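Below is one structure; the comments refer to it alone.
Excluded from the complex is one protein chain; the other protein chains are retained at their positions.
Think of it as A and B in the order they're written, each chain with its own count starting at 1.
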Amino acid sequence: MTAVTPEVGGTAGGSSAGGPAAGPPGTRGTGVRVWPPLGLAAVVAALLLVWVGSNGYRQDLGVLAATYALIALGMYVPFVMAGSLSLAYSAYAGIGAYAVGIVSRDTGWPLWVGWLAAPLVSAALAVVLGLATRRLSGFYLGAVTLLFATAFETWLVDADGITDGSRGIGGIRNLSVFGWSPDRSQQLIMATVLVLAVAFALDRLRQSPWGVLVRTMREVPAVVEATGVRVPVLNLVALGIGAGIASLGGCLFASFVRGVTPETFTVNIVFLAIFMPLIGGVGTPWGAVVGALVVVELTLNFPAFSDSGTLVLSLGVLVILLVAPRGLLGYLDALRNRLAAGPLTGLLPRSSPGSSSPAGRSSDG
Amino acid sequence: MTDVQLWLSAAEVGCFFGLLALAYLLILEGAGFFNFALGPYAMVAGLGTTWLVIEKELSLWPAVAVAVLIVVALAAVTELLVVRPIEARTGGNELSALVAVAAILFAVEQGAGYVFGRRQLPGQLLVRFDPIEIGDAFLQPSAALLLAVTVVVFVAVAAWLRLGGTGRLLRAIGDNKEAAAVLGLPVSRARLTAFVIGGLVAAAAGLLYAPKAGVGFESGLTWTLNGFLALVVGGTGTVWAPLIGGLLVGGVQVFVPYYLGSAAPNYVILGIALVFFAFRPEGLFSRRIRT
Partner (left out) sequence: MRNPKRSLLALLIAASLVAAGCGGDDDDGGSGDSDGAEIGSGETENMPEGEPIIIGMDLDSTGPGASYSVIAGQTIEDAVEQINEDGGILGRPVRLVTENDESDPTRTPSIVRRLLDEHDADVLLLQSAGAAVQQAKSVLQEAGVPAIAPTSISQSIAEPPDNDFIYVLANPISDFVEVYCGAFEAADIETLAIMSDSSSTIAGVNDLLLPGLNDCVDIVAQEEADVDASDVNAQIARIADEDPDAVLVSSVGGNFEVVAQNTLYQQMPDVTRFSLASIGNQPETWDLANPGALEGLIYMASIDPSNPRTQELEEFLEPRRDDDWQMTAYDAQAYDSVYLLRQAIEDAGTADDPVAINEALQAIEGYEAHFGQEGFTISYGPDKHIGSDGLCGLSLVQFDADNRPSEPWDEYQPPC
């Protein structure tokens, strides 16, 4: 197949925060636009934390949003950057949650040992699965990783000795860091900081030479191979990093909720995690974070959609795919550019969702 | 492996997966697309019929008709409003298509949960007669009907692909899409036909399998995966390949728990998937004269 500009990639270059659409994406990472997204996100996060306050239920929502955001960010790495859709992310999140649970149940070690172990285990598993499926792509990869996720769920129920079967592990100890145990509010603040840090790091990574390489790989693997880089290795690294990040989401959830069962992370979360970056905008990792907030609000906290939250969400994603592939952030960004640059700029090709933007063709450099 | 009851079970499960795999194959031939929403289509047919009968107090056959119509509409909407526009915009990029079909799968599942309720409901028996005794085993009426309909559907589809005008067109497109377009064959019409016929086969499968153990809004995903697996195992070489694949996967589902315990089928299925996907992605029966 020839190098067509894939839809998601076509928007990936064009919609990230700011800058006129020109040149390969790597050249736009100037200092000016590094901080605004992080600063803006920090302000929004702070406002959300104020809204949550000491309300126990809103704290739960906050942690769930952070969990979703980490899983979506994990999936973002191989999906948006390397173009391989692995659907085993419920398993990686599950590994994170069970790592924390098992450390709490079987050892006297502090919980953060689980936080350190889970990303390593998940990354290793992702690499093994990646090796086993290295010849697959697209639908075949999607199906086999989904089968893996279902088999993993069965294993969680089946491996009674390790996971306590379908009962799951409850009564997880409180998180404590060198003698200091943060209360629920402090844990939520830490979770928020973690999400901001991961999103920021991925944003930087995306624009680093490695990120450019990985994104180029998904569009024209041959070019990358020509530079002497082994594409399969690059792909495996992306899968490993993604799995590690997703498992942190599981660690966070189990530490905060202080329990985990086989039903905590089902394949449903995988679908939600595909949708989150699409809703927020695939052009930047921040899109995944915005998407996580939207998903939590729609499915759990929006009274009018009490029963239909997930339905509204999935239909909304179809609409976004069809008419607004750049997601919320992409459109906010376009709007801002239009306002900043005057009416003429708004007519430039990158504002039309259907056409592939010049920046998307990053591979021709 | 001498227990007749287990063989009957394997045949029933296998025919169901075989029908789903046939639906995949039809859409793959006509549109070059793996329609992962087929499992949820089958679920809608089964769950919708029961819901119409129980909640809306429709009598059986009108309920079946309405449910099947809903599935046909869903299949047509999938092609016309989602797959076609997205393929046109992205130049047939597989990743975008996969994301789109995942969104459809999830939307149909959640829509069914919203409309029909999230409870598992029983399937409707389409025929009633006494179970057929085979040795010391019994073949339930619903199972007998599923086996019979499977044979009829496969024979009909085989005949249609060989003799029918649109059927032959479908095969031509499946052989070479570009050439078909260059030759000016009505590719879009054939695509739509493939989606609709595939949807119909999936609807029949869901309708006939639902009485076995009921159907819930989340049944679709497992069906999608097992149907896909049956297609991959069987291959796309002949119309009958999906049935062989389905029977093999069905056999695994029934005999593996008998010999290895309840959780084993999921692992064995994953193992089969890995082996086939990695070493023989064209399945057992492949067509050799493909470009």
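To be clear about the criterion, a residue touches a chain if its C-beta (ideal position, glycine included) is under 8 Å from a C-beta of that chain, and two chains touch if they have at least 3 such contacts.
As the structure is a computational prediction, the values presented were derived from the model and not from experiment.
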Of the listed residues A:V144, A:V157, A:L236 or A:L252, which contacts the missing chain in the full complex? A:V157
In the complete complex, the non-displayed chain touches which residues of chain A? 55-58, 60-61, 64, 157, 165-168, 170, 253, 257-264, 303-308, 311-312, 315-316, 318-319, 322-323, 352, 354
Note that chain B touches the absent chain at residues 3, 5-6, 9, 12-13, 55, 81, 85, 111, 113-120, 122, 131, 137-138, 140, 209, 212-214, 216, 218-219, 253-258, 262-263
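In the analysis below, only the chains that are shown with their structure count from here on.
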List the centre-to-centre spacing of chain A and chain B in whole Å, with centres computed as mean CA coordinates. 32
Chain A residues touching chain B in their complex are 4-8, 10, 83, 85, 132-133, 135-140, 142-144, 146-148, 150-151, 154-155, 157-158, 267, 271, 274-275, 278, 307-308, 310-311, 313-315, 317-318, 321-322, 325, 354
Parts of chain B lying in touch with chain A, wherever the complex brings them together: 34, 36, 81-82, 85-86, 89-100, 102-107, 110-111, 113-114, 221-222, 225, 228-229, 232, 262-263, 266-267, 269-270, 273-274, 277-278, 281
